[in-house]
Structure formats: C-alpha cells, structure tokens
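Quick one: the structure is below, questions incoming.
For this depiction, one protein chain was excluded, whereas all remaining protein chains were kept in their positions.
After this line comes subunit A, so read on.
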Amino acid sequence: MSLDPATVRRIARLARIGIDESDLPALQGELNGILGWVEQLNEVDVEGVTPMVGTGHAALRTRDDVVTDGNCRDAVLSNAPDAVGPFYTVPKVVE
C-alpha cells in the first residue's frame, strides 16, 4: 500500500492539520515508510487465530450507575480561551 499526494492532503484535512504543499513529498515518504513497516505483519499467517486486543487478559471494568463526578464547572472551563459566563464559546458555527 502506498499513499499518493492527494491522499496525504486529504488525511491532513480530515485531521485539521494545515500543511504546506512543499511539505507533501516529505510527509508522503514518512507515511509510506510507516505503512511499509507495519505491512510486514501481512507475512504472518493468522488464519483461524482469534484477534488479540491486548496483552493482558483483564476484562473490561465497569462502574456502578451512581453520580460521583461533575459540578466542577470552574475546572471544566479552566482552559477555555473565551468562556462567557457558564459557557464555552467558539467562533459561530452554523450549517
């Protein structure tokens, strides 16, 4: 698998990362290097093997349905660059 410049551009846009046209060849080379390295896994025959999702055998932990958190608006808004009263604000988004 190999990515062409158009695909690299598209991936960047989906991730909302602005890139310069002049950076494309380098990024294309790096991404293709990563993909090529990962593709070595295709050499392993995994026919009939259950997919492994982690190294531990732990089951997913769950919690009881009780309210133990929240009511910490100051902390929640602490990093908001432009909070107004109890709200975050962002540049107007209307579709």
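Keep in mind that, in the parts below, a residue touches a chain if its C-beta (ideal position, glycine included) is under 8 Å from a C-beta of that chain, and two chains touch if they have at least 3 such contacts; residues count from 1.
Quick note on the criterion: contacts and distances are computed from a predicted model.
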UniProt protein name of the chain not shown, from "XdhC family protein", "Aspartyl/glutamyl-tRNA(Asn/Gln) amidotransferase subunit B", "ABC transporter ATP-binding protein" or "Transketolase": "Aspartyl/glutamyl-tRNA(Asn/Gln) amidotransferase subunit B"
Absent chain, residues of subunit A that touch it: 10, 13-14, 16, 53-54, 58-73, 75-77, 79, 82, 84-95
